[in-house]
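Note that this complex is displayed minus one protein chain, with the remaining chains in position.
Moving on, here comes chain A:
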(Lines give C-alpha, C1' and ligand atoms only; values in the text may rest on other atoms or scores of the structure.)
Protein backbone atom coordinates (compact mmCIF):
# COMPACT_ATOMS: atom_id res chain seq x y z
CA UNK A 1 0.00 0.00 0.00
CA UNK A 2 2.79 2.41 0.88
CA UNK A 3 4.36 1.85 -2.51
CA UNK A 4 1.27 2.60 -4.48
CA UNK A 5 0.68 5.86 -2.69
CA UNK A 6 4.28 6.79 -3.18
CA UNK A 7 4.49 6.34 -6.93
CA UNK A 8 1.07 7.65 -7.87
CA UNK A 9 2.19 11.29 -8.04
CA UNK A 10 5.21 10.37 -10.16
CA UNK A 11 3.21 8.59 -12.82
CA UNK A 12 0.47 11.20 -12.77
CA UNK A 13 2.89 14.06 -13.23
CA UNK A 14 4.52 12.56 -16.30
CA UNK A 15 2.19 12.53 -19.21
CA UNK A 16 4.56 11.11 -21.80
CA UNK A 17 4.84 7.50 -22.89
CA UNK A 18 7.80 7.18 -20.54
CA UNK A 19 5.51 7.17 -17.54
CA UNK A 20 4.44 3.62 -18.30
CA UNK A 21 8.03 2.57 -18.81
CA UNK A 22 9.19 4.15 -15.57
CA UNK A 23 6.38 2.49 -13.69
CA UNK A 24 7.17 -0.83 -15.33
CA UNK A 25 10.83 -0.56 -14.36
CA UNK A 26 9.84 0.23 -10.80
CA UNK A 27 7.91 -3.02 -10.54
CA UNK A 28 10.47 -5.04 -12.51
CA UNK A 29 13.42 -3.91 -10.40
CA UNK A 30 11.65 -5.11 -7.26
CA UNK A 31 12.86 -8.60 -8.06
CA UNK A 32 16.63 -8.88 -7.86
CA UNK A 33 16.69 -12.17 -9.75
CA UNK A 34 14.98 -10.62 -12.72
CA UNK A 35 17.50 -7.78 -12.88
CA UNK A 36 20.41 -10.23 -12.69
CA UNK A 37 18.76 -12.31 -15.41
CA UNK A 38 18.38 -9.21 -17.55
CA UNK A 39 22.05 -8.27 -17.10
CA UNK A 40 23.20 -11.77 -18.05
CA UNK A 41 20.87 -11.80 -21.04
CA UNK A 42 22.11 -8.43 -22.28
CA UNK A 43 25.71 -9.66 -21.93
CA UNK A 44 24.82 -12.77 -23.94
CA UNK A 45 23.25 -10.68 -26.67
CA UNK A 46 26.34 -8.46 -26.82
CA UNK A 47 28.65 -11.48 -26.97
CA UNK A 48 26.53 -12.99 -29.73
CA UNK A 49 26.47 -9.75 -31.67
CA UNK A 50 30.20 -9.15 -31.48
CA UNK A 51 31.36 -12.78 -31.54
CA UNK A 52 33.66 -12.36 -34.60
CA UNK A 53 35.42 -9.43 -32.93
CA UNK A 54 35.77 -11.09 -29.54
CA UNK A 55 37.21 -14.38 -30.75
CA UNK A 56 40.68 -14.97 -32.04
CA UNK A 57 39.93 -18.27 -33.78
CA UNK A 58 37.38 -19.29 -36.35
CA UNK A 59 34.74 -21.54 -34.76
CA UNK A 60 35.19 -24.19 -37.45
CA UNK A 61 38.93 -24.11 -37.96
CA UNK A 62 40.64 -27.36 -36.84
CA UNK A 63 44.07 -27.20 -35.25
CA UNK A 64 45.74 -30.52 -36.05
CA UNK A 65 48.22 -30.14 -33.17
CA UNK A 66 45.61 -29.46 -30.50
CA UNK A 67 43.01 -32.24 -30.06
CA UNK A 68 41.10 -32.20 -26.76
CA UNK A 69 43.33 -29.68 -25.07
CA UNK A 70 42.25 -28.86 -21.50
CA UNK A 71 41.41 -25.28 -20.47
CA UNK A 72 44.32 -22.88 -20.18
CA UNK A 73 44.47 -22.96 -16.37
CA UNK A 74 44.86 -26.74 -16.02
CA UNK A 75 48.09 -28.66 -16.71
CA UNK A 76 48.64 -29.23 -20.41
CA UNK A 77 46.45 -26.32 -21.48
CA UNK A 78 47.64 -23.65 -23.89
CA UNK A 79 46.96 -19.95 -23.31
CA UNK A 80 45.68 -19.34 -26.86
CA UNK A 81 42.88 -21.90 -26.28
CA UNK A 82 41.35 -20.40 -23.14
CA UNK A 83 38.65 -23.03 -22.65
CA UNK A 84 40.51 -25.83 -24.43
CA UNK A 85 39.69 -27.51 -27.71
CA UNK A 86 37.18 -30.12 -28.84
CA UNK A 87 37.89 -33.62 -30.26
CA UNK A 88 38.75 -32.27 -33.71
CA UNK A 89 40.90 -29.41 -32.48
CA UNK A 90 38.51 -26.44 -32.65
CA UNK A 91 38.68 -23.65 -30.09
CA UNK A 92 35.92 -24.10 -27.48
CA UNK A 93 35.63 -20.44 -26.53
CA UNK A 94 35.01 -19.18 -30.04
CA UNK A 95 32.60 -22.03 -30.71
CA UNK A 96 30.64 -21.17 -27.59
CA UNK A 97 30.53 -17.48 -28.47
CA UNK A 98 29.36 -18.18 -31.99
CA UNK A 99 26.94 -20.75 -30.56
CA UNK A 100 25.25 -17.98 -28.57
CA UNK A 101 24.21 -16.49 -31.92
CA UNK A 102 22.44 -19.65 -32.93
CA UNK A 103 20.76 -20.19 -29.60
CA UNK A 104 19.43 -16.64 -29.42
CA UNK A 105 18.39 -16.80 -33.06
CA UNK A 106 16.52 -20.04 -32.41
CA UNK A 107 14.77 -18.52 -29.41
CA UNK A 108 13.80 -15.34 -31.23
CA UNK A 109 12.59 -17.02 -34.40
CA UNK A 110 10.65 -19.73 -32.61
CA UNK A 111 8.96 -17.29 -30.23
CA UNK A 112 8.07 -14.91 -33.07
CA UNK A 113 6.61 -17.68 -35.21
CA UNK A 114 4.60 -19.26 -32.45
CA UNK A 115 3.46 -15.85 -31.14
CA UNK A 116 2.14 -14.81 -34.54
CA UNK A 117 0.41 -18.14 -35.11
CA UNK A 118 -0.90 -18.40 -31.58
CA UNK A 119 -2.23 -14.84 -31.46
CA UNK A 120 -4.01 -15.21 -34.79
CA UNK A 121 -5.66 -18.50 -33.94
CA UNK A 122 -6.41 -17.57 -30.33
CA UNK A 123 -7.97 -14.25 -31.31
CA UNK A 124 -10.20 -15.86 -33.91
CA UNK A 125 -11.24 -18.66 -31.56
CA UNK A 126 -11.89 -16.44 -28.56
CA UNK A 127 -13.62 -13.67 -30.47
CA UNK A 128 -15.94 -15.60 -32.75
CA UNK A 129 -16.50 -18.70 -30.56
CA UNK A 130 -18.91 -21.20 -32.11
CA UNK A 131 -17.58 -23.63 -34.68
CA UNK A 132 -14.46 -21.53 -35.40
CA UNK A 133 -13.50 -21.99 -31.77
CA UNK A 134 -14.25 -25.71 -31.81
CA UNK A 135 -12.22 -26.40 -34.95
CA UNK A 136 -9.19 -24.37 -33.87
CA UNK A 137 -9.08 -25.57 -30.30
CA UNK A 138 -9.51 -29.25 -31.16
CA UNK A 139 -6.54 -29.02 -33.52
CA UNK A 140 -4.57 -27.32 -30.73
CA UNK A 141 -5.59 -30.10 -28.32
CA UNK A 142 -4.37 -32.62 -30.85
CA UNK A 143 -0.95 -30.97 -30.95
CA UNK A 144 -0.85 -30.67 -27.17
CA UNK A 145 -1.71 -34.35 -26.76
CA UNK A 146 1.73 -35.38 -28.08
CA UNK A 147 4.84 -34.99 -25.94
CA UNK A 148 6.38 -31.87 -27.45
CA UNK A 149 9.84 -33.28 -28.14
CA UNK A 150 8.39 -36.39 -29.74
CA UNK A 151 6.20 -34.35 -32.05
CA UNK A 152 9.13 -32.10 -32.94
CA UNK A 153 11.17 -35.24 -33.69
CA UNK A 154 8.49 -36.58 -36.00
CA UNK A 155 8.19 -33.25 -37.79
CA UNK A 156 11.93 -32.90 -38.26
CA UNK A 157 12.11 -36.47 -39.55
CA UNK A 158 9.46 -35.62 -42.12
CA UNK A 159 10.94 -32.24 -43.08
CA UNK A 160 14.53 -33.39 -42.95
CA UNK A 161 17.18 -32.53 -40.35
CA UNK A 162 18.54 -28.99 -40.19
CA UNK A 163 18.35 -25.88 -38.09
CA UNK A 164 15.54 -24.18 -40.05
CA UNK A 165 13.31 -27.23 -40.00
CA UNK A 166 14.03 -27.76 -36.32
CA UNK A 167 12.93 -24.18 -35.61
CA UNK A 168 9.75 -24.63 -37.62
CA UNK A 169 8.96 -27.85 -35.79
CA UNK A 170 9.55 -26.34 -32.36
CA UNK A 171 7.48 -23.27 -33.25
CA UNK A 172 4.59 -25.49 -34.26
CA UNK A 173 4.86 -27.50 -31.06
CA UNK A 174 4.95 -24.41 -28.80
CA UNK A 175 2.25 -22.50 -30.63
CA UNK A 176 -0.86 -24.13 -28.98
CA UNK A 177 0.20 -22.73 -25.61
CA UNK A 178 -0.01 -19.22 -27.04
CA UNK A 179 -3.30 -19.94 -28.77
CA UNK A 180 -4.88 -21.17 -25.53
CA UNK A 181 -3.56 -18.24 -23.56
CA UNK A 182 -4.80 -15.68 -26.07
CA UNK A 183 -8.18 -17.36 -26.36
CA UNK A 184 -8.70 -17.33 -22.60
CA UNK A 185 -7.63 -13.69 -22.31
CA UNK A 186 -9.81 -12.65 -25.25
CA UNK A 187 -12.84 -14.39 -23.81
CA UNK A 188 -12.34 -12.57 -20.52
CA UNK A 189 -11.79 -9.15 -22.12
CA UNK A 190 -14.49 -9.49 -24.76
CA UNK A 191 -17.33 -9.02 -22.28
CA UNK A 192 -15.81 -5.99 -20.59
CA UNK A 193 -17.71 -2.76 -20.98
CA UNK A 194 -15.01 -0.90 -22.87
CA UNK A 195 -15.33 -3.44 -25.67
CA UNK A 196 -19.08 -2.89 -25.78
CA UNK A 197 -18.58 0.84 -25.89
CA UNK A 198 -16.08 0.51 -28.75
CA UNK A 199 -18.72 -1.57 -30.51
CA UNK A 200 -21.23 1.18 -29.87
CA UNK A 201 -18.83 3.67 -31.41
CA UNK A 202 -19.08 1.58 -34.55
CA UNK A 203 -15.82 -0.43 -34.41
CA UNK A 204 -15.71 -3.43 -36.74
CA UNK A 205 -14.47 -6.93 -35.96
CA UNK A 206 -10.86 -6.28 -36.95
CA UNK A 207 -10.63 -3.06 -34.99
CA UNK A 208 -12.18 -4.68 -31.94
CA UNK A 209 -9.88 -7.70 -32.12
CA UNK A 210 -6.58 -6.03 -32.90
CA UNK A 211 -6.83 -2.54 -31.42
CA UNK A 212 -9.27 -2.88 -28.55
CA UNK A 213 -8.91 -6.39 -27.15
CA UNK A 214 -5.41 -7.56 -28.08
CA UNK A 215 -3.39 -4.84 -26.29
CA UNK A 216 -5.14 -5.81 -23.08
CA UNK A 217 -4.14 -9.46 -23.46
CA UNK A 218 -0.43 -8.80 -23.86
CA UNK A 219 0.81 -9.17 -20.27
CA UNK A 220 0.48 -12.98 -20.02
CA UNK A 221 1.76 -13.28 -23.58
CA UNK A 222 5.02 -11.49 -22.80
CA UNK A 223 5.62 -13.82 -19.89
CA UNK A 224 4.77 -16.93 -21.87
CA UNK A 225 7.02 -15.57 -24.64
CA UNK A 226 10.10 -15.40 -22.41
CA UNK A 227 9.43 -18.83 -20.95
CA UNK A 228 9.01 -20.26 -24.45
CA UNK A 229 12.25 -18.59 -25.45
CA UNK A 230 14.19 -20.78 -23.04
CA UNK A 231 12.03 -23.77 -23.92
CA UNK A 232 12.88 -23.31 -27.58
CA UNK A 233 16.61 -23.18 -26.83
CA UNK A 234 16.34 -26.37 -24.78
CA UNK A 235 14.35 -28.21 -27.41
CA UNK A 236 16.68 -27.08 -30.17
CA UNK A 237 19.57 -28.32 -28.07
CA UNK A 238 17.78 -31.62 -27.56
CA UNK A 239 17.12 -31.97 -31.28
CA UNK A 240 20.73 -31.01 -31.95
CA UNK A 241 21.86 -33.60 -29.41
CA UNK A 242 19.89 -36.25 -31.31
CA UNK A 243 21.52 -35.13 -34.53
CA UNK A 244 18.32 -33.66 -36.00
CA UNK A 245 18.95 -29.96 -35.37
CA UNK A 246 21.93 -27.93 -36.45
CA UNK A 247 24.35 -30.04 -38.47
CA UNK A 248 28.10 -30.09 -37.87
CA UNK A 249 30.23 -28.06 -38.06
CA UNK A 250 27.64 -25.45 -36.97
CA UNK A 251 28.66 -24.42 -33.44
CA UNK A 252 25.25 -24.96 -31.81
CA UNK A 253 25.37 -25.74 -28.11
CA UNK A 254 23.17 -28.85 -28.23
CA UNK A 255 25.08 -30.27 -31.17
CA UNK A 256 28.37 -29.55 -29.39
CA UNK A 257 27.12 -31.51 -26.40
CA UNK A 258 26.14 -34.43 -28.58
CA UNK A 259 29.43 -34.59 -30.43
CA UNK A 260 31.43 -34.58 -27.23
CA UNK A 261 29.53 -37.08 -25.13
CA UNK A 262 31.89 -39.99 -25.77
CA UNK A 263 34.70 -37.92 -24.22
CA UNK A 264 32.78 -37.10 -21.06
CA UNK A 265 35.26 -38.96 -18.84
CA UNK A 266 38.52 -38.22 -20.64
CA UNK A 267 37.81 -34.54 -21.39
CA UNK A 268 34.89 -33.33 -19.27
CA UNK A 269 35.32 -29.66 -20.32
CA UNK A 270 34.03 -30.30 -23.86
CA UNK A 271 30.70 -31.35 -22.37
CA UNK A 272 30.66 -29.06 -19.36
CA UNK A 273 30.99 -25.70 -21.10
CA UNK A 274 28.17 -26.01 -23.66
CA UNK A 275 25.96 -27.45 -20.95
CA UNK A 276 26.80 -24.54 -18.63
CA UNK A 277 26.03 -22.08 -21.43
CA UNK A 278 22.58 -23.58 -21.99
CA UNK A 279 21.94 -23.63 -18.25
CA UNK A 280 22.94 -20.00 -17.70
CA UNK A 281 20.99 -18.73 -20.70
CA UNK A 282 17.82 -20.60 -19.83
CA UNK A 283 18.08 -19.60 -16.20
CA UNK A 284 18.56 -15.93 -17.08
CA UNK A 285 15.59 -15.90 -19.40
CA UNK A 286 13.37 -17.71 -16.91
CA UNK A 287 14.32 -15.18 -14.24
CA UNK A 288 13.38 -12.36 -16.60
CA UNK A 289 10.09 -14.10 -17.29
CA UNK A 290 9.33 -14.36 -13.58
CA UNK A 291 10.14 -10.68 -13.10
CA UNK A 292 7.95 -9.74 -16.04
CA UNK A 293 5.07 -11.72 -14.64
CA UNK A 294 5.35 -9.91 -11.33
CA UNK A 295 5.70 -6.53 -13.02
CA UNK A 296 2.78 -7.02 -15.38
CA UNK A 297 0.41 -8.83 -13.03
CA UNK A 298 -2.62 -6.53 -12.82
CA UNK A 299 -3.43 -7.83 -9.34
CA UNK A 300 -0.29 -6.23 -7.98
CA UNK A 301 -1.16 -2.87 -9.49
CA UNK A 302 -3.72 -0.31 -8.61
CA UNK A 303 -6.50 0.41 -11.12
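Here is the rule we go by: a contact is a pair of C-beta atoms (placed from the backbone, for glycine too) under 8 Å apart; a residue touches a chain by one contact, two chains touch by 3 or more; residues count from 1.
Following the convention adopted for this analysis, contacts and distances are computed from a predicted model.
S.K.: When one chain of this assembly is omitted, its UniProt record names it as which of these: "Dipeptide ABC transporter ATP-binding protein", "Cytochrome c-type biogenesis protein", "Sodium:solute symporter family protein" or "Deoxyribose-phosphate aldolase"?
M.R.: Checked against "Dipeptide ABC transporter ATP-binding protein", "Cytochrome c-type biogenesis protein", "Sodium:solute symporter family protein" or "Deoxyribose-phosphate aldolase": the hidden chain maps to "Dipeptide ABC transporter ATP-binding protein".
S.K.: Kindly state which of the options A:203, A:222, A:242 or A:283 is in contact with the chain not pictured.
M.R.: A:203
S.K.: Tell me which of A:30, A:120 or A:216 is the one touching the absent chain.
M.R.: From the options A:30, A:120 or A:216, the contact with the absent chain belongs to A:216.
S.K.: On chain A, what residues meet the omitted chain?
M.R.: Contact residues on chain A toward the absent chain are 11-12, 15-16, 20, 192-194, 196-204, 207, 212, 215-216, 302-303.
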